[in-house]
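To keep things clear, I will list the structure first and then write my remarks on it.
Only one protein chain is missing; all other protein chains are in place.
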Amino acid sequence: MSDEIDNKQSIQAQSSETMNQYSGSAAADIDYVRPAEIPEQDLYHGHSFITKWVFCQDAKVIGVQYFLTAVFTGVVGLILSWLMRLQLGFPGLAGFMTAEHYYQFVTMHGMIMVVYFLTALFLGGFGNYLIPLMVGARDMVFPYVNMISFWMFFIAVAVLMASFFVPGGPTGSGWTLYPPQAILEGTPGSGMGILLMLVSLSLFVIGFTMGGLNYLITILQARTRGMTLMRMPLTVWGIFTATVLAMLAFPALLVSSIMMTLDKVLGTSFFMPTILKAGEVLEYGGGSPILFQHLFWFFGHPEVYIVALPAFGIVSDLISVHARKNIFGYRMMVWAIVGIGALSFFVWAHHMYVSGMNPWFGFFFATTTLIIAVPTAMKVYNWIITLWRGNIRINTVMLWCLGFIVTFVNGGITGIFLGNVSVDVPLSDTYFVVAHFHMVMGIAPLMVIMGAVYHWFPLVAGRMLHEGLGKWHFWITFLGAYSIYFPMHYLGFIGVPRRYFEMYDSPYMTSAIGMNEFISLAAFIVGAAQFILIFNIIKTLKTGKPAGKNPWKANSLEWHTSTVPPEHGNFGDRLPVVHRWPYDFSVPGAKEDFIPQTTPPSEVVHTEVEKT
Amino acid sequence: MEEIKKKEEQTTTHKIGIYLWIWGLLFVLSFFSYMVDWYEFQGLLRWSLILFFMFLKAGLIMAFFMHLFWERYALVNVLLWPMTAIACFIGLMAAEGKYTVFTRFFYFFVGGQ
Amino acid sequence: MHVGIIFFLVILGSVLFHIFTPWYWTDIASNWQGMDDTITLTFWVGGGVFVAVCLFMIYCVFKFSYKEGRKVEYKPEDKKLERILTWATTIGVAALLAPGLIIWNQYVNVPKNALEVDVMAWQWGWQYRLPGEDGKLGTTKVVNINDENPFGINPDDPFGQDDIMIQSDVLNLKIDRPVKILLRSVDVLHNWYVPQFRSKMDAVPGVITFYWFEPNKVGEYEVLCAEYCGVGHYAMRGTVIVQDEQNYNQWLNEQETYSELVAKQNKLEIEKNKIVKKIDLN
Partner (left out) sequence: MSEQKIADYEFKPGFTGMAKDTGSDQTMFKGVHWGKAMMWIFLLSDTFVFSCFLISYMKGRASTTVEWPYPSEVFALTVFGVSVPLLLIAIMTFVLITSSGTMALAVKYGYEKNRKMCGWLVLATAIGGLTFVGMQAFEWSKLIHEGVRPWENPFGAAQFGSYFFMITGFHGTHVSIGVIFLFIYAYKVFAGHYDTQKRGWFTTMKGDYVEIEILGLYWHFVDLVWVFIFAFFYLW
C-alpha cells in the first residue's frame, strides 16, 4: 500500500487571484463568488492498466464500468423477454420451454431489468459520470469506496448470473419473491436459486450504499464555488433524490432478504405460517406472508421512483438544451422531484390492495397514491411548456424526449387507474398492470437512457453518434414498444392474469391469441432494433465525426471541462466558478443563444432578465 | 485561485462537565427503566414508562454524545425528517398486526360467524 | 414535419383503438357496476388529459421546430399559470378519487345477509364449504386437515358439524344473493378471481381474507387464480355456476355435510375392522 500512497499526487490549488481581491469590494463586484471553503481534493492517479481501467478510482471510469455491466444485464433481460414472448405468442414453438423455465425467465427478467439494469445504469452509470462533472467537483468524495462499490455490484451480478447454472436453476418466484412460494417446492429454483438471488440482492444493497453515500456527499458537500443547490442541473436533482430514496428504501429489501434467507436456511418462521404440503404439515408456523409484502413494497415502491426520478431529471435537461429554451418552472421541478420522492414512502401498499391486508388501509393508500399524480403532472406540464415558443431541434435526442413524454403520460394515467383502490380490484394482477409498468418503467425511462446516450456520447467518446441510424433506432423502438404495450392494456381488461404460462381454453382468452402473436412479433423487432445502437456505437468509435467541444451548445459544467473527453480531475488545474443556473438559453440581448454557467455576469452584455 | 486557508479549528469542544452530566443521567435513566421491570408495573403504565425512558435516553445520546444539539439545523433536519416514514410504517404495521391476530383468533379459535 | 405527423397518428391510433377494440371487459355479472363506471370515468378524464398533453406537444413540434434566429421566449417561471394547473389537476384527481373510495367503502363492508362461502385453495386447486342449517361456518385449522377431514374443521366446534363440503372445484351460487367469500390457503398465496364478477382478493396462508359480491346473471363462469403460486399457477382454474333458487337448492341437497362424512367414514372403519377381524380369525 505504502508506495501507492507515495504515487498519489495532489493537484495543486492555483491562486492567480488573491483573496483580498474578493473580500475588498465584495458588494460592488458583480462577479463576486465566495472563496473556496473546501480544500483541494487529493486524487489517486493510476499508472498501470489495472489501476487505470480495472480497479480505477476515477468516477468517470467507474461510471462507464457500471454502464457496461448494466447494459450487459439489460441484454440478458432482453433475451429473456424474447423467450417469454416466444412462449406467449407462439406456445409450444420453443420445445424446451416448460412452465418452470417460463417462470424463471419472468422472474429474472423482472429483477434484472428493475434492479440490475435500470437502477445501476441511472445511479451507478449516469450518476458516477455526471455528478462530479455537473457540480464541478474533481471526483467523488471517496473515490476508493466508490471503486469498491462498483466491484460489489459486479460480484452481485456474477452471483445473479451464477444462479442460471446451479441445480434447479434460478428462482422462479416472480420478481416480488413473495413467500411462502418463493422458498417452497412447487416453485422453480426454490433451492439454490432463491438463495443466490437473496445473496445477490444483499450484495447489491451493500455495494449501492457505498456508491450512494458518495453521490450524496459529493452533491451536498463538494460543489464548486457558486454552485448552489438551486443552480444544479435537474439531472443532478433527479439522481440526488433517487439516491436518497435508495438509501432509505434498500434497508427494507436487505432486511426482508435476511429474514427470508433465515426462513429458508434455518427454518425460522418470519414469513411462514403453518403449511400443508402434499398432505404433510411443514415445520413452520405463526409467521405472516403479508409482512414480507409490506417490507418488499416499502422498498419496492420507492424503487420504481428510483428509476423514474433520474429519468425525469435527465429528460428535463435534454429538452431544455435541445429546445434552446430554459426549463419552465425550475423551482417547481425541483420541488416536484423532492415531493414525489418524499411521498413515495407513504404509498407502498397500493401494490397490496387485494393482498388481504387490513382493508381499511385502502383509503389511506389510495389517497396518498393519487396525491403523487399532482407533482408528477406539474412536471409533465413543465416539459411541454418548455417546448412552447422554443426553438426545437428535432434531432435524435429530442425524438427520444418526445417519445418519453408520450409513453410516460400514458403509463402514468394507467397508474391512476390502479391507484384508485376499487378500480385496482378488477385490474390487479392482470396484464393491465404489466402494460402499466412497462409503459412507465420499461419504455419511458428507457427512452431517456437512449436520449442520454445520444446526448452525452460525444462527451464520453469525443465523437458524434450517427444521426440517421439514431432516427431509425428511435422510430422502430418507439412505434414497436408502443404497439407492444398499448394493446396489452386491453388484455388486462378482458381479465387475463399476469404470470400465466399459457392462456389456452377460456373463451375470452382465446380471443387474445391474435393479439399475443402481434405483441410477440413487435417485441422481437424492438429487441433487435437495439442492436442498431450497438452497431452505431462501434461504428462511431471507429469513424465517427469528432465532436469538438460542446457540440450541443449546452450550458452545464460537464461540457466546459479542460479537455473533451474530460480527464481525471475533470477541470484541469482550476475548478470552474459558477455564476448562473444551467438554463440560460436564448437570453434576450445575449450574443449567442446560450450562456454557460461559468460566464460571469460582467461578460454578459445587457440582459433583460437576471436569473440565478 | 484564492488561498485555501488552512482549515482552522472549526469545531469547538465542550466543557467536560456536560459529558459527565449526561453520562450520569444515562445511568440513572437506565436504572429507572430497569426498575420498571423490577417492580413489575403492568399495562399502560409499564409501556408509557418504558417508552418515556427510552426516548429520553435516545434523545440524550443523540443530542449530546453525538453532538446533534450543537450541529446546524440543516443537518438535524435532514436526519430527523425521514423518521416520519418510519413512524408511518410503525403505525400501520401496528394496525396490521392487530388485524392479523384478530382474523386468526376469529376464524381459527372463536369462529361461528 | 413528418415527426409531428407520426406522433399525431400514434395518438389518433390510440383513440381509435380504444373505440373500436374487440377486446374489452366481459359482461359484468355482479353488483360491481360501480367499478366499471369508475373505470369509464377515469378513461374520460385520463384519456382526455393524455390526448390534450400529446396534442399540445405535437403542436409545439410543428410550430417551433428549429429555425436559425427564431425568437425564443425567455420566461423561467409563471406563478399564475403554475397555480392554475396545480389546482386543476388536484380537482381532477379528487374527482377520480371520490367514487373510488365510495366503492371501496362498499367493498369492505359486507351486507348482513351475505351467504358465507369458505374457499379453500391449495397448490393447485379449489374446494368450497358452505354453512349448514345453523348458517354458520365452523372454525378450521390447517393441522386438522387429513383424509377424514378435508377442510380441517375443528372436530369439537358445534358450528362445524353441519357444514356442507364441496370437494370439487365447482361452486354453485344463488342469483341475487350476496355472498361473502372467505378465503384461506393451506400452502401459498392464491387469488380467487372471476373476471365477470370484477372482484378479487388473495388467499393467504395463516389468515382468512374476505370480499363480497352479488351475482346477478345466471351462467357458468371460470375461476382463475390471480396470484402467482408456483408452476401450476396458470392451470389453477375452477368453475362457478350461478343459478336460480330452485336449481341451487337441488344442488345443495346433493352435497355432503361434515357429520355425514364423519359418519360414513366411521362406518367404513367399522366394516374394515370387521373384515380385519375375520381375516384374523381365519
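Residue numbering begins at 1 within each chain, and the chains themselves are lettered A, B and C in the order written.
As a convention for this text, a contact is a pair of C-beta atoms (placed from the backbone, for glycine too) under 8 Å apart; a residue touches a chain by one contact, two chains touch by 3 or more.
Quick caveat, the model's predicted, so the values are computed rather than measured.
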From A:A252, A:I394, A:M439 or A:V564, the answer for touching the chain not displayed is A:A252
Missing-chain contact, candidates A:L177, A:L196, A:M227 or A:L557, resolves to A:M227
Listed in rising order, the subunit B residues that touch the chain left out are 5, 8-14, 16, 19-20, 22-23, 26-27, 30, 33-34, 36-38, 40, 46-47, 50-51, 53-54, 57-58, 61-62, 64-67, 70-75, 77-79, 82-83, 86, 89-90, 93-94, 96-98, 100-101, 104-105, 108-109
Had the left-out chain been drawn, it would touch subunit A at residues 1, 5, 8, 19, 22-23, 26, 33-38, 41-44, 141-145, 209, 212-213, 216-217, 220-231, 247-248, 250-252, 254-256, 258-259, 262, 266-270, 283, 285-288, 291, 294-295, 298, 578
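We take it that only the chains that are shown with their structure count from here on.
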Taking each chain's mean CA coordinate, subunit A and subunit C are separated, in whole Å, by 33
Taking each chain's mean CA coordinate, subunit B and subunit C are separated, in whole Å, by 42
Within subunit A, the set of residues that touch 2 or more other chains is 288, 290, 360
Note: subunit C residues in touch with at least two other chains are 141, 206-207, 209
Listed in rising order, the residues of subunit C that touch subunit B in the complex are 116, 135-141, 154, 157-160, 182, 184, 206-209
Touching subunit A in the complex, subunit B uses residues 1-4, 7, 82, 85, 88-89, 92-93, 95-96, 99-100
Contacts from subunit A onto subunit C in the complex sit at residues 99-100, 103, 172-174, 178, 180-181, 184, 186-188, 273-277, 279, 281, 286-290, 323-326, 328-332, 354-356, 359-360, 362-363, 366-367, 370-371, 373-374, 377-378, 380-381, 384-385, 387-394, 399, 402, 405-406, 409-410, 413-414, 416-417, 420-423, 425-426, 428-430, 475, 479, 482, 486-487, 490-491, 493-495, 497-503, 506, 508, 511-512, 515, 583, 585-588, 593, 608-609, 611
